[in-house]
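Shown here: the complex without one of its protein chains, the others still in place.
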Amino acid sequence: MPAIITPNKTDQDRKRHLEDHDNGAGRRPPTDKRTGGGGDNDNWSGGPSRRGPHERLNRYRMGIFFALASDLMFFVAIVSTFFVNQSTGHIDAYNHYINDWFPTTIPPILWLNTAVLLISSATMEFARRTMFQENDVMDEWLGLGKPITRRAIPWLSATIALGLLFLAGQWTAWKQLALQGVFFKTSQSSHFFYLITGVHAFHLFLGIAGLIAAFVGLYVSRQLENRQILVDCAAWYWHTMGILWIFLFTLLVFFQ
Amino acid sequence: MTALRRIISTDHRIIGIQYLLLALTSVAIGTTLSLVMRIHLVWPNWRLPLYGPILPEDYLALVTIHGTIMLFFVLTTAPQAGFSNLVLPAQIGARRMAFPAANAASFWLTAAALVVLSSSTFVPGGAPISGWTAYPPLSAVPSAGPGQGAGMDFWLASLALFAIASTISSINTLVTIIRLRCEGMTWERLPLTVWGWFTAALLSVIAFSVLLAAILLLFCDRHAGTSFFLPAGDLVNGVLHTVHGKGGGSPLLWLHLFWFFGHPEVYIAILPGLGVTSMLLANFSFRRVFAYRTMIVTTLMIGFLGILLWGHHMFVAGLNPFAASAFSISTMAIALPASAKVLSWLATTWRSRPSYKTPMLFSLGFVSLFIAGGLTGPILAQPILDEYLHNTFFVVAHFHLIMAMAAIFGLYAATYYWFPLMTGRLMSEVLGRWHFWLTLIGAYATFVPMHLAGLAGEPRHYAQLTGVPNAAGVMLARLVPLNRFITYSALFLATAQLLFLWNLARSLRRGSPASSNPWLATTLEWHPALNPFGQAAPDEPLAVHRSPCQYEITPSGELFLPQWAPDTLADTTGEVTFDTKPE
Partner (left out) sequence: MPGLFAVTSLLSLLPADASAHGPALDRQLLLSLWIVLALFALAHIILLVGLVARRHSAQRSIWHVEYVPLLALAVLFAVLTIRAERLWAATRYTGASLTALQVEVTGVQFSWYFRYPGTDATFGRTQPQLVAPGEGNPLGIDPADPHSADDMISSQLVLPAGREVDLAIRSQDVIHGFSVPEMRLKQNAVPGETIHIHFTPTATGTYAILCTQVCGMGHYRMNANLRVVTPPDFDHWLAQREKAAQP
């Protein structure tokens, strides 16, 4: 190893990233030692100081949090429609109250898909944690190879593969239902089966796109912090989609 | 920067200007549509130039596009995304918004949504006729009316794009406010304008997704053979919808989903205006905002309660009468935080001999119009009275006074106020004064008589008042003189806005130069270092030392203490006079 450690090239690209680590104090230490310069007098928010190595990461995490909150409301709307339609009957011409809800049988492959998705969450979490192991972070930041990235890539690839497997499994489930003559418009419950699994699959597809972006970013991005953010945010999105799937799956299996 | 780079910019100021230009275009289109509507109501045989006579479906299409454009593309873009992009980062001491690329994306999505909406006029069948509320089955069955085919699909697509854009923009606003405040800018020192943007963004994040879900479900009903909103045995234009089998959908479900979004939407439109009015009244009265902490709490309360009220749009729609009572109580409850704000405004300006610059005039106009429009809320909140007044012009008067006038006055106040910050010039006071008075008179002249029309029973969405058969025709024909007066006032009101456009265009080039803080403001955006026309270098450390609106004579003889001025020894030892008891 050469005795001289050359700083990472990215430090020289200061011009394009003016706001990095700069809350407005010009990268100087905070003048107000009590608050840590985070703008919170007496640290009323009670949490860790906003300055520090994870400042940008926390910003992106918060963005993902709000985006997921919004997405959750989307699913809440669809699930409430599910419950309303399930219990809405009508009075027919003979003055009988009729409720035509016939549950759609879940193709058994969905259980396998659920297991695949849960495993993919596990691999995703492994990938995410390798991005933050401190010793290796230090090495990578100093430019001594890319141990983090090297360790994260297999886990990330596994997650992408499992995600694609899940989507393939969902597609198979739809094909199996179609063979039985159950299509989107066959019955009220089939509307929801296809809609719920379809919308979730679309979100997962976006998640896989995010994972691929993270994967590409591991190679292309020149700042460790950016790579961490890409993987971390993709991971939180992925976990949420997994938990959401568990909820939706439970809905379809037990509440139809 | 190349021209393309300037247009597709991630600079928040440019994006803010883009949003405001989009809103300006939209308001011009929307106003023109409303004038065509009003003229047709009173002179039904009038032929629109280059088009011909206005048929009933044309009238309903005008109503639909007018409502959609105004509520979404003017009142959800300009106060929230438009002005917050311009001013929010500077007001909290941040260099930029949290996610600049997402910011640009949300603007271009909004612009695309506007293009799609405008295109709905030119597709076969024309623009949709189901109003901005798009109740199914009228909106779910393409054969239910002209424009309900491709036009309705375009409308749905436009709103879907808008919902996504708005959500992204709100996430940006939220993360910026939470994480990018500068040193010393605690939550309690945030200007009320920022609190308004914050609450509106929270509401957006919750509400727009529900609209998106509803749009998706409606789209499925229209094209994928589902029946989420179509009941069993629905017979439209001779076609029985048995393709959905015996399954029963519920049109009321759309109402619930839509209004769960729709009511927070109108609060999103007004919350920034409420905040900016408090701040501007304080600024020009050289006073603190009375009961600042209470104002923060009431902003959040209005946001929170606003999610619980949606049923008051559905009192006579088939809602369970017990639920109607519950919604009625929560609707009455929201009158209290709104009244608290009015009391604060009155107290802030009480015995203050303010400076009557144009932004102040428009803020005072906001107060007046908000009171006028808001007070009819408790009337409509009573289901027994709504049974008479629902979907009459009384409701139209109520929401136009608040949204079309008060919220617009807020936008005008903000424009006149922040114009010097953006351009280094002042808008003409003389033109501004004429604009204010003519607009205020026009606003009251147009919308107060609408209450009378509503009390007389005139329904909304009626394409004609004359030539209607039966006893209804007699009743409606009697209302034509009143409507004629409203139309004349509306034409007057719209013409008065030309003064604003003239003022805007003229002041860009020939407005008198402004100092770096012409209004003697205390909020951070007027800091010389943050002023694009200021002289200081942009790398100075920024810190905030006090709440805004500290207008008191300091021992060292200063008239006021801006948020950024450092504490000096003299300030802590001398006596300072307070306008209000410290809280």
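All chains are identified by letter, namely A and B, in their written order; residue positions are counted from 1 within each chain.
FYI, contacts are C-beta pairs under 8 Å (C-beta built on N, C-alpha and C of every residue); 3 or more make two chains touch, one makes a residue touch a chain.
The shown structure was predicted, so the numbers you read here are calculated from the model rather than taken from an experiment.
Although one chain is not drawn, the whole complex shows that of B:A324, B:I408, B:L499 or B:L561 it is B:A324 that touches it. Contact with the omitted chain, checked across B:L346, B:V430, B:L508 or B:L559, is made by B:L346.
Among B:H461, B:R484, B:R506 or B:R546, the one in contact with the hidden chain is B:H461. From the options B:P137, B:G151, B:P191 or B:G511, the residue with contact to the chain not on display is B:P137. Checked against the full complex, the one of B:L21, B:L55 or B:V430 touching the unshown chain is B:L55. On the side of subunit B, the interface with the absent chain consists of residues 55-57, 60, 63, 129-131, 135-138, 141, 144-146, 231-237, 240, 248-252, 287, 290-291, 294, 316-318, 321-322, 324-325, 328-329, 332, 335-336, 339-340, 342-344, 346-347, 349-354, 364, 367-368, 371-373, 375-376, 378-379, 381-385, 387-388, 390-392, 397, 401, 448-449, 451-452, 455-457, 459-464, 468-475, 577-581, 583, using the contact rule stated above. In the full complex, subunit A contacts the hidden chain through residues 90-91, 93-95.
What we mean here is this: only the chains that are shown with their structure count from here on.
Subunit A contributes residues 18-19, 22-26, 28, 30-32, 35, 37-41, 44, 50, 55, 58-59, 62-63, 66-67, 69-78, 81, 84-85, 88-90, 92, 98-100, 184-188, 191, 195, 199 to its touches with subunit B in the complex.
Touching subunit A in their complex are the following residues of subunit B: 93-96, 98-99, 102, 167-168, 170-172, 174-175, 178-187, 205-210, 212-214, 216-217, 220, 224-228, 231-233, 243-250, 253, 257, 260, 539-544.
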